[in-house]
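For this view, one protein chain was removed and the others were kept in their places.
Letters are used for the chains, namely A, B and C, taken in the order the chains are written, and counting of residues starts over at 1 for each.
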Amino acid sequence: MRHRLYPLSDLEDIPGTTVFTARRSRQAYHLHKFCMSLMEAANREAFKADERAYLDRFRMSEEQKQAVLERDFPRLIDLGGNIYFLVKLSNTDGWSAQRAVSSMTGMTPDEYADMMSAGGRSPEGLKSIREQQQREFGGEGK
Amino acid sequence: MRHRLYPLSDLEDIPGTTVFTARRSRQAYHLHKFCMSLMEAANREAFKADERAYLDRFRMSEEQKQAVLERDFPRLIDLGGNIYFLVKLSNTDGWSAQRAVSSMTGMTPDEYADMMSAGGRSPEGLKSIREQQQREFGGEGK
Amino acid sequence: MARITAGIGTSHVPAIGAAIDLGRTADDYWAPVFAGYEFVKAWVKDNTPDVVILCYNDHASAMMLDIVPTFAIGFAEEFEPADEGWGPRPVPTVIGHPDLAGHIAEQLVIDEFDITIMNDIAVDHGLTVPLSLVFGQPEEWPCKVIPLAVNVTQFPTPSAERCWKLGEAIRDAVECYPEDIEVQVWGTGGMSHQLQGPRAGLIAPEFDNAFLERLAAGPDGTSELRGITRLDFLREAGTEGIELIMWLIMRAAMGPNVDELHRFYHVPASNTAVGHVVMKPKAQFRHKLGEVEARKATAA
Partner (left out) sequence: MARITAGIGTSHVPAIGAAIDLGRTADDYWAPVFAGYEFVKAWVKDNTPDVVILCYNDHASAMMLDIVPTFAIGFAEEFEPADEGWGPRPVPTVIGHPDLAGHIAEQLVIDEFDITIMNDIAVDHGLTVPLSLVFGQPEEWPCKVIPLAVNVTQFPTPSAERCWKLGEAIRDAVECYPEDIEVQVWGTGGMSHQLQGPRAGLIAPEFDNAFLERLAAGPDGTSELRGITRLDFLREAGTEGIELIMWLIMRAAMGPNVDELHRFYHVPASNTAVGHVVMKPKAQFRHKLGEVEARKATAA
């Protein structure tokens, strides 16, 4: 076994960020099967005609189905989803990728677009949950 | 690039043996697509009902189609085929793997079965075409 | 922590599966083959692992056409027996262990193996015949199985040395899995056989027995096996004899020394020489740190 450059748990240390691991991929397998099915025009039509009935073709959890119906992208990420699959859904809806992504930030699409045009979100202060906590508690941990 | 342990051309030096390379795999892609289609019962039925019509669904060469119709396994190997794909065809015919394999040896199925029961074919003298040729020409090459 | 408790090597001839499925194991032709598996069937009753990592090759059943991975690990919850042209074998669905499979895949990528994860594969005789040989005909398989498929067909196949290193990395990965479970590693395929061309029917007992002998030995014997080239395998053991590289993954996962509990060799089953071994890692004070350091140095 090679030397580990950092503990794997550090992957959980990035604020507002969910790393797509093998385990999450397994959790979202049927959700993602649904997403990839939208790569065919006929399936997109069937989905649009009756979303619930179309979703019931897949072995997704009820929570995952609800989150799809509500286009609740943060919840879908929580339930194992990965954005590269999920944009098949927002593309089907005719959303831009920017609108789909902005829906996870708590900003309106316009606010988000303005932030991007102004140079995007700076990573400063958003790199480590541990660091954020240390700052919050006045750096006593030094 | 790592040190090569032997020239790749040596793979052609084994008597009565065709190595399944990337190039052959490409050559036989559509032949093999046909073979793998026989992994579904409905396709096996369709094939048995009208072999030629079924074969015409695939982008195989005419030579490959003829060799399938004639169950000419040596020819199919020549045309890029690999036995792991081709047994899907002999299995569909209800042949044992031993019968399919024996059909490439110029022996009858019974002769071949007897050879196997007696311990199989010895590799001695069958390891190298170059060596065979040297022996044939009286070892002058020494 | 998880432990590798034993290794099994065995041929996986499809005709053996058919003999089991059709109730012909007592036939004159088949009885001597199955006699060689009486030991393992009794032994495994007291040595059923929680999980088998089963190294096999797919025979153009689920891979090899549109996708040809060098090493693929099965990551599904279940794997159905493949229909190889005569209907699927009447054997239980194979139940996977996605959590351990995911862990192993992660460790292997960190160790610079370029693994392919398969979330949906049917498993063919290469995987199910060994299960039948060891566990018989139960309603359900008595343990979970992680399929590990190796390309042995489309050239170039991974080298013996690469397979050895993979086995070492699998051992390291299992040993850092946090759950306390018992894991066996099986290597299947071989022994000598050739299924194509005028040289079909080739059987090489000398090669096979030397292979078995070295497999049971310590590092001196196994280092000779690691040096067998793809060309050697084809020349000496037939185009399909190269399946023996999967036994090297199993053997490497045992560590440097083993106790061989059982060895069996028989010719023929259909077109093939049948080999079978059962082995356990030798109890030892493993200089674990030193060993890991040494391997790290070569991994650049």
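The definition used in the following text is that a contact is a pair of C-beta atoms (placed from the backbone, for glycine too) under 8 Å apart; a residue touches a chain by one contact, two chains touch by 3 or more.
All values reported here derive from a predicted model rather than from experimental measurement.
A.B. asks: Determine which of the presented chains are touched by the chain that is not presented, and list them.
C.D. replies: Displayed chains contacted by the hidden chain, ordered by label: A, B, C.
A.B. asks: Consider the whole complex, including the chain that is not shown, and state which of C:27, C:77, C:120 or C:206 touches that chain.
C.D. replies: Only one listed residue reaches the unshown chain, and that is C:120.
A.B. asks: Touching the hidden chain in the full complex, which residues of subunit C are there? Just list them.
C.D. replies: Spelled out for subunit C, the touching residues are 65-72, 75, 106, 109-110, 112-120, 154-159, 162, 298-300.
A.B. asks: Please output the residues of subunit B touching the missing chain, sorted low to high.
C.D. replies: 1-4, 8, 21-23, 25-26, 29
A.B. asks: By the contact criterion defined above, which parts of subunit A meet the unshown chain? Give residue numbers in ascending order.
C.D. replies: 5-6, 10-11, 14-22, 25, 29, 32-33, 35-36, 38-41, 44, 74, 77, 82-85, 87-92, 94, 96-98, 101-102, 104-106, 112, 115-117, 119-123, 126-128
We take it that only the chains that are shown with their structure count from here on.
A.B. asks: Using Cα averages as centroids, what's the distance between subunit B and subunit C in whole Å?
C.D. replies: Each chain reduced to its C-alpha mean, subunit B and subunit C end up 25 Å apart.
A.B. asks: As a quick test, compute the distance in whole Å between the mean CA positions of subunit A and subunit C.
C.D. replies: Chain centroid spacing, subunit A to subunit C, equals 39 Å.
A.B. asks: Do you know which subunit C residues sit against two or more other chains?
C.D. replies: none
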